[in-house]
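Read through the structure below, which is laid out as structure tokens, and then see the notes.
The other protein chains are all here in position, but one chain of the complex has been omitted.
Up next, chain A:
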Amino acid sequence: MIRRPDLLAETPSQTAGPYVHIGCMPTYAGNPGTYDAEIGERAISDGAKGTIIEIRGQVFDGTGNAIRDAMLESWQPDAAGIFPGQPGADPAVSGHCRFAADADSGEFLLRTVKPGAFRGRGGSHNAPHISIWIVARGINIGLNTRIYFDDEDNSGDRLLNAVELKHRVPTLIAKKTGEGQYRFDIRLQGEGETVFLDI
């Protein structure tokens, strides 16, 4: 084990379990009215600047079955690449959404604004992307990944360029299926396993 004597140790993770929706999305769990407003209901509100998009997908386990108890969260900047809380951010973009895999089909839907590119520390280039966090029964610690877009210029992106196995890069890129429509499937293991991040 790495010894880090000057730091406290982070609290260990535990699986969110199959009933994560009770705590995080009570209406989806069948308990509407628990709260007046739920956390992460919408990534955007009316009047958000930019292109409104819908991303659909499924989370597949190692046997090829779509997981039907997953909960996902997204975090992203606005169309200009500015994160909520930063100066000049679009007030109609919360940037944060919670959405569940459908209990029957496993299909999820994220409706949001297409994020803009931005520069990070040291001027590093970040192509437009949405950060994703996935929890479910059997996932012991939430999985981080990113959604990029196949109709954007992804060359020069800091993270994509760090993927050594180039054939895995497409697992991070949503495919355009129509005007404002994208498909992004996530594979937890096996052929086409999604690149997950330790970040």
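The working rule: contacts are C-beta pairs under 8 Å (C-beta built on N, C-alpha and C of every residue); 3 or more make two chains touch, one makes a residue touch a chain; residues count from 1.
Note that in this section contacts and distances are computed from a predicted model.
J.: For the complex's missing chain, which UniProt name, "Pyruvate ferredoxin oxidoreductase", "Protocatechuate 3,4-dioxygenase beta chain", "Putative sugar transport protein, ABC superfamily, membrane" or "Paraquat-inducible protein A"?
T.: "Protocatechuate 3,4-dioxygenase beta chain"
J.: Would you mind spotting which of A:Val113, A:Leu159 or A:Ala174 touches the chain that isn't drawn?
T.: A:Leu159
J.: From the list A:Pro91, A:Gly120 or A:Gly156, pick the residue that touches the absent chain.
T.: A:Gly120
J.: State which residues belonging to chain A touch the missing partner chain.
T.: Considering the whole complex, chain A reaches the absent chain at 1-2, 4, 7-24, 26, 29-31, 34-37, 39-40, 61-63, 65, 67, 69, 73, 75-77, 83-87, 94-96, 103, 118-121, 123-124, 126, 129, 131, 133, 135-144, 146, 158-159, 162-163, 168, 188-190, 193-199.
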